[in-house]
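What follows is a single structure, written as C-alpha cells, with notes after it.
Omission of a single protein chain aside, the complex is shown with its protein chains in their original locations.
First chain written, first letter: the chains are A, B and C, and each begins at residue 1.
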C-alpha cells in the first residue's frame, strides 16, 4: 500500500479545474483531468418501491433517463459525459437487479457512441448496505457478499469506474456530529473509517484489476456531507462542519493508497485536498447539485474539479423535460465555461478560478478551506503526519487555525453565535492524546460500544 | 410615444451584465442595472386544478414557495431578489385569486425585509387570456377587463414591476412558424403584434403611473420562444428561429416606447437588443432555466443580463428541497460569479463576459446573434428603420447576413440539413414588398382570415 | 416512370401540381384506387421517415402533406365508391383550460400523413365534447394534449368521460410538456408520446396490440 508523503501539486496555481497531474484515459478516449471538464450525471427513481414486481417499471425509468439525457448531450455537443449509477439498497441486495440497470445504461451509452459518436463512461456506485445489520458487520455476511458480487459483475459488464460511499465508522460518527465531539469524529473517520477503507478498497482494487477497469474513489458523504447538511439547517456550527471536512480527507485518501486512480466521487468536497496529494482527477459538485442538497460551496467546488456533477435528481418531469435531462443541460453549460477558459490558456483558467473561489470563500468556513492555498495547507498537514490519527488531528488543527486567521484578518465572515466555537473546537483537538494507541483506548472507553464491533475493524481491546 | 432613433449603447464593451445606462431603483433600494446582478425567481403550481375549491391549497403552495425561497436567500446572503409571479389563466380570469397570491408573496417579502433585511421586489405578470376567444378579442370584453383589473389591483397592493407575455398576433404566428414563412412572421410580430403592444402598453403605463410603480417589459415568449422550442426539437431550422428572434425585438421594443423602463421580462432572449437600444436593464434566463425549457443560449444569455432568472419551476420536492428554493440557490451562485467580476472592475467583467459569449456563440445560430457585436448590428438596423415593418425586415436581413458571414468564416457551426435555409430565408425576406401598406394588403390577402379580427388591431381593409 | 412512381415522387418532393396530375393520370389509366392510395401513403411514409431522422423539417412535411391532401380530394370519391376507408379515424384536441395548439397540430399532421382520418376539436375542449366526438365519429384513437400543470388534471376527467361512452375499443393517447408515461398509466390512458414524430408508431403499436 502506497503512503503519500508529499504533494503531487505544490503550487496553488497548478490546482485548477480540468487539469490533473495524472489524468485518466477511458476506453472511449475521454481524458479526465487532461484539459477538459466533463459533466457527470447522476439520477435516481421517483417515489416508488423497488421490488421484483416493480422492476419492469424501474428498468423503464433508467431506460428513459439514459436515452433522454444522452440525446440532449448530443444536441449540446458535449465533449463527453460521465454517467454515474448509484444503486438503491434493494439493487445491491439483489445484485441481478443492479446489474440489469448497469446493462441498460451501458446499452444507451453504446448507442449514443455508435450512432452519434458521443463519448461516455459509466461509474458504478453500489450502495453500501453493511449497516443494515446493527451493529454493522463490515467484513463478511450477505451484505458484504452481495456488494462484492455487484461490483464484480458490473465491472465485467463494462462499468469502467468503480466507486462507493462506504460507511465504516458512520455508526459512531452520527452521534459525534450531534455532540460536536471532535475526538469521536476523528475516531470514526481516521480509526474505524480508515481501517474499513483499507479492507474494502483492497478488495475493490482486486476486482478492478481482474476486469481491467478503474477504482475511482470513495467519499465521506455519510460523514462530512451529513455535517454540511446539519450546518445548513443550523443544527451544528459551520466551523465544525469545515473541520470535519478537513478530517474526512484522511479517510477518503485511503482509497488512493489502495489503488484508486480517480476521478474521486462527486460528493466528496474533500476531493480537492486529495487531488493536491495524489495528482488524480476529481469529480466535484456544487450549485448544480442543489437538486440533491443545499451547499455553501456552490461555485468554489468547481474551482478544482475534473468532472462536474449534479449529485442526484429523481426521474420526474420538470416543465422543460425530465429532471435528469434538465440537469445534464445545466452541467454541460457550466462545463462549457470552464472548457472555454481552459482552451484560452492558463491565464484565463486562473482568472475564472479566482472568480469561482472569491465568490464563495469569504461567506462560509466550509468554502473558505476550499480556497487553493488552504487546500494545500491541509493537504500538507496530512502528508507530513505519521499515521491516520496524527493526520486527522493535523488536518483538524490546520483547518481551525486557517479559519481563525481568516476570520481575524477579515477574509471570512462568521455568524456571531459561531464565534465561541473557535475555542471549543481548538481545545477539543488539543486535548486529544499524542499517540494513536492512547487515543484508541481513550475512545474505546468512551463511545457507545453497543453500536459497533471492534473486530469488524480489526481493533483488539487494549 | 417615444421612437428610438439611436442606440443607448454604441460600444460592444459597454453591453455587459450588471450595468445599464438607465438603472432602475426599487422602493427597497435595489438598483437594477447599477452594478449588481440580482437573481429573479419564478415558479408555478404542481399538477393540480385551480378553482374555488382548491384555492386554499393554491395559497398554501405560494406561501410555502416564498417562505422557503427567501429563507435560503438569507442563508446565502443574496444582495436582493426579484420575485416574479406569473399568474395561471384562472387567476387572471378571477382577479381576486391572482391578487390573493400577490398579497401572500408581498407579505413573505415584507417579513424577510423587516426581520432579515433581505431586499426584494415583486414583478407581477398577469397571463394574457385574450385568445381564449377565437378569434381573439384584443381591445375589450371580459378577458381584457379582468386582466386590467388584476394589473391595477396588484400595482395598488405593492407589485412594483408590471410585465406580461402578450399574445397579439400569436393566432397567426404559430402557423407561420410551422411553415417557416418569414412574411407572415413579420406580419404577426411587426404589424399585429406591434399594434397590440401600443394599445396594451399605453394602458399599462397609465396604471403604473397611477400607482407609482414601473412598467417593466413584455416578451416575445409565445413567438420567438416557441420558435426556439421547435428548433430544439428539430421541427424547424435553428437559422429560422434565430431570424424570428431578431424580428421579435421590434415588437418587444414597443413596450419601452410606451413607457416601460425595465427590467425586461426574463424569457425575452431579444432583450439584449432592447438593452442596446433603450439603455434599460434587462432580465435574462439561460442554463438555469432548463427546468422550464431547453435552450441553445445557456451561457451567452447571461452576458448582458441585469437580473438572472429560472423562468418557471413547479413547487415540487426535489431531494435537496422544494424546487423553487433549489433553483433560487442556483441563480444566486450564478449571480455571485457575475457580481464578483463586476466588483473586480471592467476588465474582469469583460473577461467573464467573453467566456460566456465564446462558450455558446459558435454552436448555434440563436446564440450567435446574441454576441455583443451582433446584438449591436441588429439593434442598429432597427433604430435606423422608419416603421415597424421596415424594422422587422431590416432585423431579419441583418440576422441572416450575420449568420451567413459567421458560417462562411468558420465562426458558426451549422447542421448540414440547415444550409439550404440560408437562401430560402434570404429570398423570403427579399421578396417582401417595400412599403408597409403594400405588405399589409399582401398579407391580408394571404393569411387565414378566420383566425383574427383586423379591427382588433385597428387594421382597416385596404 | 409509372404514374404511381411519379405520384409517390411528387408527394416526396411536395410538388402538388405534379401529384394531382399523377392521380388524374392513374385514374384515367383505370389503376386500382387502392394502389393509387398506397403510392400516396408510401410517399408520405418516406417524408415521415426523413423527418424522424431529422433530415428535413416541418415545413417540408407540410408541403408534402398539402400535395397529399389535394391528391386525396380527387381520389376520395373513388375510394368511397370502392368501399375503401381510411386506415384509422382519430379525434384530437387540447383539453379544457388550455390554449396550446402547436403540439396537437403537429401530431394531427403526422397522423394525416399516415392516412388517418383526423377530426381536430381545437383547443380548450371540454370533456363532454370529446365524449360526444367519440360517439359521433367512432374513432380508433383519441389524442389529448395539455401544456400546463394546471390543465393536465383535465386529461384525467376527459379520459373518464370518454370511458363512460359505450365505445370501449377506443385508444386514448396523451402528449404535452407536463405529461409522462407514469401519468398516462395512472389515469388509465393507453399511451403517451414524447414528441410528434413518434405519435404514429405509438398508435400503430397500440392498435396492433
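Simple rule for what comes next: a residue touches a chain if its C-beta (ideal position, glycine included) is under 8 Å from a C-beta of that chain, and two chains touch if they have at least 3 such contacts.
Note that the coordinates shown come from a computational prediction; the quantities given were computed from them, not determined experimentally.
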Chains still shown that are in contact with the chain withheld from the display: A, B
Identified contact with the non-displayed chain, of A:88, A:148, A:383 or A:459: A:88
Candidates A:100, A:131 or A:387 - the one touching the absent chain: A:131
Contact partner of the left-out chain, one of B:14, B:64 or B:111: B:64
Contact with the hidden chain (one of B:134, B:317 or B:354): B:317
Chain B, residues in touch with the chain not shown (by the definition above): 46, 60, 64, 316-317, 319-320, 322
Touch residues of chain A, complete complex, unshown partner: 44-50, 88-90, 131-132, 134, 174, 177-180, 226, 230, 233-237, 314, 417
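Quick note on the criterion: only the chains that are shown with their structure count from here on.
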Chain centroid nearest the full-protein CA centroid: B
Remotest chain, chain B as reference, centres from CA atoms: A
Distance from the mean Cα position of chain C to that of chain A, given in whole angstrom: 50
Separation of chain A from chain B, taking each centre as the mean of its C-alpha atoms, in whole Å: 39
Distance from chain C to chain B - Cα centre to Cα centre, in angstrom: 34
Residue numbers of chain C (touch at least two other chains): 149, 178
Per-residue multi-chain contacts in chain B, two or more chains: 44, 314
